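The structure follows.
The other protein chains are all here in position, but one chain of the complex has been omitted.
Let's look at chain A:
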């Protein structure tokens, strides 16, 4: 297995189990009395879910499902935006056992939330206008909502990521093609050798063919002659003649014997 394969597999596996890991953390967090932590974790999970949904919608080929998914994404986004102020209020509250730095960190987290929510692509507009190298989204529409700058940066990040993935995949494909070409080389050489071997065998087979034909015709001829000879020797007609002559001979012998005695 090449290095690239191992890397991909590791990514997939860690992503799969990351889910469990984070959930455990969240459940631990959720068991505490900290309302903010609970609400924040629920926010995070919803954002994750919508992100996944939007990704699926982006590659969906069936237009109807795509539109439905995008509408759902938009609905969740709107709901989350409404709940952000509530989270902000909770963040300001002082909770037992929480340091000042953590409090400030929480405030910052809440501030970044609206940006993240808006960043979730819901399939409408602003997808490919940036002149980065992004080419993964299929819908290219030109109505801009003035939120140009964020999207522009967003896409260059996505674009570089996509380009990296593209290069990796191309390298993997090149490796695969090299393996195939080596195999084909071996096959070609084997085939050429087999070709020459068969060419060598053809005149031998022809010779064998004529010899076997000659042998079989000889056999047939001999069989016929044998049958004729047998017929002459053992034919029933000759047999009867032999017996009658034998009887006549015996009769003559007994007659002579009777006369002499």
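The rule is short, and it goes like this: a contact is a pair of C-beta atoms (placed from the backbone, for glycine too) under 8 Å apart; a residue touches a chain by one contact, two chains touch by 3 or more; residues count from 1.
The rule we apply is simple: contacts and distances are computed from a predicted model.
Peer 1: Of the options "Gamma-soluble NSF attachment protein", "Vacuolar protein sorting-associated protein 35", "General transcription factor IIH subunit" or "Cullin family profile domain-containing protein", which is the UniProt protein name for the chain that has been left out of view?
Peer 2: Its record in UniProt gives the absent chain the protein name "Gamma-soluble NSF attachment protein".
Peer 1: Would you mind spotting which of A:19, A:86, A:169 or A:192 touches the chain that isn't drawn?
Peer 2: Considering the complete complex, A:192 is the one touching the chain left out.
Peer 1: Considering the entire assembly, which residues of chain A contact the chain that has been omitted?
Peer 2: Contacting residues on chain A, toward the hidden partner: 182, 185-186, 188-189, 192-193, 195-196, 199-200, 203.
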